Each structure stands twice: as structure tokens, then as C-alpha cells.
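Dumping the structure here so I can ask a few things about it.
Every protein chain except one is present and positioned as in the full complex.
Think of it as A, B and C in the order they're written, each chain with its own count starting at 1.
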Amino acid sequence: MNFKEIIEHVYHKVKNVEDTGKLPTYIPQLANVDTENFGVYISTTDQVNFGIGNCYDKFSIQSIAKVLSLSLAYQLLGEKVWERVGVEPSGTPFNSLVQLETDNGIPRNPFINAGAIVISDILVSSLKNPKEDFLTFVRSICNNSDLNYSSRIAASEKEIGFRNVALCNFIKSFGNIKNDPSEVLEFYFDLCSIEMNCKELSETFLFLANNGQNVIDNTTILSSSQTKRINALMLTCGFYDESGDFAFKVGLPGKSGVGGGIIAIHPNHYAIAVWSPKLNQKGNSYKGMRFLEEFTTKSELSIF
Amino acid sequence: MNFKEIIEHVYHKVKNVEDTGKLPTYIPQLANVDTENFGVYISTTDQVNFGIGNCYDKFSIQSIAKVLSLSLAYQLLGEKVWERVGVEPSGTPFNSLVQLETDNGIPRNPFINAGAIVISDILVSSLKNPKEDFLTFVRSICNNSDLNYSSRIAASEKEIGFRNVALCNFIKSFGNIKNDPSEVLEFYFDLCSIEMNCKELSETFLFLANNGQNVIDNTTILSSSQTKRINALMLTCGFYDESGDFAFKVGLPGKSGVGGGIIAIHPNHYAIAVWSPKLNQKGNSYKGMRFLEEFTTKSELSIF
Amino acid sequence: MNFKEIIEHVYHKVKNVEDTGKLPTYIPQLANVDTENFGVYISTTDQVNFGIGNCYDKFSIQSIAKVLSLSLAYQLLGEKVWERVGVEPSGTPFNSLVQLETDNGIPRNPFINAGAIVISDILVSSLKNPKEDFLTFVRSICNNSDLNYSSRIAASEKEIGFRNVALCNFIKSFGNIKNDPSEVLEFYFDLCSIEMNCKELSETFLFLANNGQNVIDNTTILSSSQTKRINALMLTCGFYDESGDFAFKVGLPGKSGVGGGIIAIHPNHYAIAVWSPKLNQKGNSYKGMRFLEEFTTKSELSIF
Partner (left out) sequence: MNFKEIIEHVYHKVKNVEDTGKLPTYIPQLANVDTENFGVYISTTDQVNFGIGNCYDKFSIQSIAKVLSLSLAYQLLGEKVWERVGVEPSGTPFNSLVQLETDNGIPRNPFINAGAIVISDILVSSLKNPKEDFLTFVRSICNNSDLNYSSRIAASEKEIGFRNVALCNFIKSFGNIKNDPSEVLEFYFDLCSIEMNCKELSETFLFLANNGQNVIDNTTILSSSQTKRINALMLTCGFYDESGDFAFKVGLPGKSGVGGGIIAIHPNHYAIAVWSPKLNQKGNSYKGMRFLEEFTTKSELSIF
């Protein structure tokens, strides 16, 4: 079977599975999404593309954007990034403050909220117009000038983002935030609000399956070594305290967002984006996880 | 460059690096090893083999044996194993008791001591003659009847293994140890005492690079899916709270032991064993980590 | 109203309160006690005594004995005791291992299990015949040669005492247990098994209300300063993570045991013992707590 057949087969199978997930109630704007949405899109390094279901409907990519902000910071600062944030799985939920207290304000990795806030601080320091420049970066790697923030979603999160305000100020108290916390958080909430559909998401992330190069125009976004390292980080840390389980069952580097999206990378082969809004207990898309598990089982392809 | 040339090149480079590691002082018998020892051996799925340095000198494989005990338990019980132990990185040192208290005695993964003790309990329950049967299993996958426990090392660890006695009894207090703790620990200390040289180590682990099959006689040790899962676990959890760093820098599933050995697996390609006794702060071989980092950089091969 | 009248009044009131507590199921021998038992006995420094209910029925004093072992160790070693155990409330349950890991094996105080086990180790080192000598000490301060251990209770606890075995070995791994863990635990389980009735319990503890002196024969058990310090410790640490609540509601130094007994001290005035077997969620006697709260409210006497 080829990818198209496998995706169709698994899509229809998982579509009918009972979805025991729940919408995230804490972000009002995400709680209103139609729970029936379910889309998949694959983009391969040899430029085969295929989508199914709601793969052209936009959704909030949320934490998936943390990989993009890290990529830009890594491009700008190189290995110096790791002086401010670690590369280890945290073993705790995405928004935990506990480890920061023992680790003196150095977040365990760039994909938990604490780490992504530190990366945001780096970008606020490094970019002239952080909000515009970051969007330009994302549009360029996706070859798509249509991508944008959702001010509605960003505003919704700002209103209830007390935990993130706490995280940012807590890290600031250790000296690992250099800018004004409110400025850093403004940028952080914006970046999490980017909207994409599955097609755009898989196309945006394809460079991570292509040794850091844009498949369309061959420009270099990250070096081969940097790309491998980001993939490694997604594998060990991309799903919070369900990262081990994702590596175990799916066997690909990936990243999830509370908007129900998941991106997964098969190095040298493809990027695949899945979207279904209801989340399991760990905050990852219920059907998205199921789809990817069955997809890698069926295709007998994983990095392991 | 082929493997042989890369290994020779990197070996000589790392051999001369200043070794800032330290021998583990808490196990008396391990503290007496010659710190100059440094060996490497690679075994590929297409039966190319090459060794250098002290690759024929035996050492105590220690925690590396946890992958072998897990493999046997997985072969015997299948997915039921995961009812007793998790698959998530712990984010804490190898011998921590803290998470057990919040996780009700279910260790985070089978490679921290707590998890390996639960796996030992499973084997004590499942095997007629645990000590003999486990050795038979290891000898068979290595096609080598010469392998054995070191009663001297096992005795040395029993004498000072208070932390492991604590772990085992703590888990027992939650009901997740079924046998007498002293019997479980007896088996646990034995299995950690197995001695191998780099050649034997890489040959023993080659089945994990070969979809679960013995390269020599084609017998099936684990299913393809089980093999991928063990590789995933080694990647996310094989190096305690340095697992993320190993994935990041080396990019291969692997497992280290306090005896200074490291095994790393490139699925479908090879198993490589490195040994150098001095350990970095996280308890992993200093030169072993360095060698593997440079080896995968030089060979431009990693799973990412 | 005098003590007798207040005690009678409060006793009858609390006797009829619905007891929402539960017997501790984890020690088989304690799970068989008649839950209707409810006794109170007061002994004053001016030798007024009064008891009511089941005040002459023996019960297992359990953790209350930790005050007696600490008293003997304090008598023998003086302030050197505090090099091995702290004087701070733990903020965690009685049998937690978590803090030991960050505190390098120094228990927070002598009344959590970890601390009492360290005190037991001190006594095993300091006494010729620990078991006999400790009993002699307790008998002498109670002027009662009838007191004894319950081998039945001690055996019952040894059988299921895995958590305490874990604690003792964990502390040993930090070097803060000097003797063989099994010898220390043997003594620890014995001392917790001492049986007394409310009358004996209040008489045994009366020296703590009498500046360290035996009321009957005026012998000095502890100095005035040492006595104050033990009273302070009982106030801040006597009820595990319910210590603040007991200070808040009852306002007296005290110590509870999982057998349902509580002793409370009003310095310079009296010692009062209460016994009722069903325990609240924190492991302290439900009716015992209620009785003492109403007793100090009614008598308008507390140290605050």
C-alpha cells in the first residue's frame, strides 16, 4: 500500500472510533470548535502530497508554534540557545512550575511553556519587530504569505493566562528573562495563536524532514545537525509527560498543540499533520494520537 | 569513509581527550578498574564487525542488563508488562524515590532502578530458575555460552545496596512487588553483575537493530513492533536525566551502565558498544558519550 | 467547673458524635479493635487524677512511643541528638520519603517515621540491651512494672512494614543509620508495640508537664530546658501534617498514635490521655481530636 491508501484506510477507521477526548475548556475560543473536525495531510520530501477530511480548515496551532520559534532562535543564536533552556524531558505536565524552583529558572526544554517563554524572550531581544519578523519567518518556510496570527485567540488567552504570567515572572525572578515580562508574554500569546490548516502545517514543517532545507526553493533554514537536534527534542519532549508514550507507540518526532493539531516528522521522508479537536487527559489530540499510531503501524515505518 | 575508518579516527581523537570523569566510588569493585581502558566494537546487521582498543576485555555491564531483562519479560508477558511499569522519561536521577510516592509505586520506566526492580520481580515470578534461565536467555541471544554473572560484583553491590533495598521495599508497600523483596533484589544484583566485553555486548544487542531477530540463526527474540518499542524506550529513557542530551547529541537509542559501558543501536544497521570506566556527573561514561557523539556526527547517520 | 466536670461533660457530648473516622487497615492487629472504645484520663502535677470510659483498657500506643524513645536518647546524648535529626515540621505525611532525598537523609523531626527510626538507631548504639533497657526506662517514668511490648502487634507490623524498611535503608544509604537496618527496625517495631491504658499513658507523660521531673519520686528524667524543647517539638510536629491544625484548635503540645491514642501536655498543669480507635484522614483519632478541642475550649486553658 502507498501512503494515500494507508491514510485513507486508517482515517476511516479512526473516524468511527469513539472519541473519549474533551475540548480544552480553559481557553474559551478553543471550546467552541466543532468536535467532528478531523483532517490529515502528508507532504513528502519527494513532493508527494495528499490530504483527507478537514485538511483545508484552519485551526489554532498553539504549542506546535514552539518548534517554529525555537527554529528561528536556533538559526539566530546557534548553540548559545542551550545556555538558557535545557534539552531534557521534564517528566511533569506542560505548565508545571515545580522544576524551575530546583533548576534555578532554567526550563527543562523549549517545548514546555516555561521553555517556550524563555525562547520568546530570546526572540524579543533578537528581532527588530518580533511579531512581524516571526510571521515573516513562518511564511517564508511555508512559502505562503497567507498565514497569520489570530488576534481573537491571542486576546482570549491573554485574558486567562495567569499560569503563564506566573511562569514568566517566576523565571524572571531567577534572571532568565531579560525583557519586561508583559512584552515577552504578548509575543508568546501571539505566536501560539497562529492559524494553519493541515496542508499548511505539513508544508511548514517539511524542512525538518529535509535536513533543514526548504523543499521548494532549497534555501537552508537550519543546518543538518541543528535539524537532527530539533527532531530529537521533539521525540523526547514534544508531548509533555506523554512524550515517552508517543515515541513508544508512534515512533516519530512530533509536536502537539492544545488546538488539537499534531505534526510528526519522518526524517528524510515526510511531515504529516493531523487535526482533531478533542484532547486526551494529557492534553494531546485523542484521534490524532490514534491516527498516527495506526499509521506508523500500518506503514511499518518509524525511526526505530 | 567506512565504519572502520571512522571508528579508528574518532577512537584516536577521543582517546587523547582529557577525561574529566570519575570512577563510581560507591561500588567498591568498580572503583578498582584501570581508568585507561577504552574499547569500541561494532556489529552490523549485514555481519560486518570491527573492534578497537580494549574491546576484548570484560567489564561489568551493570544497568545495560536492564534492557535484556526487559526483553525477556516482554517476550514472556507481552504488553501486560506495561501494567506494572511506565514508558515515560522520569526527569530525575536513576535512583530517585520521589516519583514513586506520587505515582503509587508504578515506576516511570523500566530503565530507572525502580523500574528494573519491578521487571526483576516479574521474572522471578515467571521463570522456574530465574538466575539460570535469565543467563540461558542472554547466552542464546549472544550465541555465546561463555557469558556469566560475577559473584564478586554482585556480592559487592549487595553489601552497599541500601538504596535499592529501599526502592524495592517502597514499591512493595504499594503492592507492585509480588515476591519477597530480598529474593527480587538477589536476582536484580545478579543480573547487573553480568560481564561482557565490547564484542559480546554489541553482538548481544544486535537483535534490536535487526527487527528482533537473531542475525546468526534467524530465531525471533521479539516481534518487530516490540523491538521498535524497546528502541524508543532506550531513546527516551536510556540515560536517566541525560536521556534528552544523548538523543540530542548522539541521536540513537542506547543504554549506559555504571561500569562505563554504553550500547547504542542504529535500527536496521548496527549495534555499537563502547567502554571507558570514568563517568560524567550524570553517571554515564565520559569518553563513551564523547565517542558516540563524534561517531554519529562523522558518519552522518542517526535516526533523526 | 473543675476538670472532672468538664471531662464528663465533653466526654458524653463527643461520645454521641457520629464518628466518621476509620480503623487503620494496614496493620491487621489494629483493624480488629472494638471501635466503640473511648477513654480519657487526666493526671495533674498536683496529683489530681480522673478517668472516664475505657480508660483502664490497654491499647497499642504506637507513635506516641516516639516521644519516649526521643526522651531517652535526649537524656543520653544531650543536644548531640540534633546532629542526626531536625526540629522542623515536615509539611508531609508521616511516612513520606520525599524530603529525605533533598535533605540528604536527615529527617525533618524525630516524630515522623524517618526521624523515629534514626532515634532508634541511636538507642541501638547507646544501650547495652536496647529492648530491655528501653522498657526499664518507660516503666521507671511511669512507676509501673506492668508495662510491656506486645509481641503480637510487633510481629504484625514487621510482616507488612515495607515502607519502614524502605525508610531505614534509604537513610542508611545516606549514612545516617549506623547499625544493621534489620536490627534498628526490630527495635523500632518493638517500641511502637508498647501497650498502655489511658491512665498509664497520662502518668507516663506527666514528667513533661512537670519540668522533666517524676511527680512521684522527684527524680529528674530531663532538664527543664530539654523538657520545654520536647514540648515545643510535640506542638510543631506531633501530628504530622495535621500539627498546625492541632495547635490551632487544641493549643497544647501532644502526640498521636495510629492505635487511636493521643497524649496532650499542659506544661506545669497536666497530662491528658484520650483513646478512641477510629482515625481521621490524617491518621489521628477522630474522637480524640474532637474531645481535646472541646476540652481546651471549655476549660479555657491552652498555652496560647
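Points worth noting:
Going forward, a residue touches a chain if its C-beta (ideal position, glycine included) is under 8 Å from a C-beta of that chain, and two chains touch if they have at least 3 such contacts.
Everything quoted here is computed from the prediction, not taken from an experiment.
When the full complex is examined, the chain removed from view is found to touch A, C. Here one chain is not drawn; of C:Gly161, C:Pro181 or C:Gly251, the residue touching it is C:Gly251.
Of the candidate positions C:Leu135, C:Cys237, C:Ile263 or C:Leu292, contact with the hidden chain is made by C:Cys237. Set against the missing chain, the residues C:Thr35, C:Asn49, C:Gln75 or C:Thr92 yield one that touches it, C:Thr92. Considering A:Arg108, A:Lys172, A:Lys255 or A:Arg290, the position touching the chain not shown turns out to be A:Lys172 (whole complex). Taking the whole complex into account, chain C touches the unshown chain at residues 86-92, 99, 108-109, 224-225, 227-229, 231-233, 235-237, 241-245, 247-249, 251, 253, 267, 297, 300, 302-304.
Not every partner is drawn; the one left out touches chain A at residues 96-98, 101, 162-163, 165-170, 172-173, 181.
The criterion applied here is as follows: only the chains that are shown with their structure count from here on.
Taken as a graph of touching chains, this assembly forms an open line, each chain in contact only with its neighbours along the path. Chains A-B form the pair with the most C-beta pairs in contact.
Two copies of one sequence, chain A and chain B, touch each other mainly through matching residues, since over half of the numbers at the interface are common to both. Averaging C-alpha coordinates per chain places the centre of chain A 55 Å away from that of chain C. Note on chain placement: the centre of chain B and the centre of chain C lie 47 Å apart, centres being C-alpha means. Looking at chain C, no residue sits in touch with two or more other chains.
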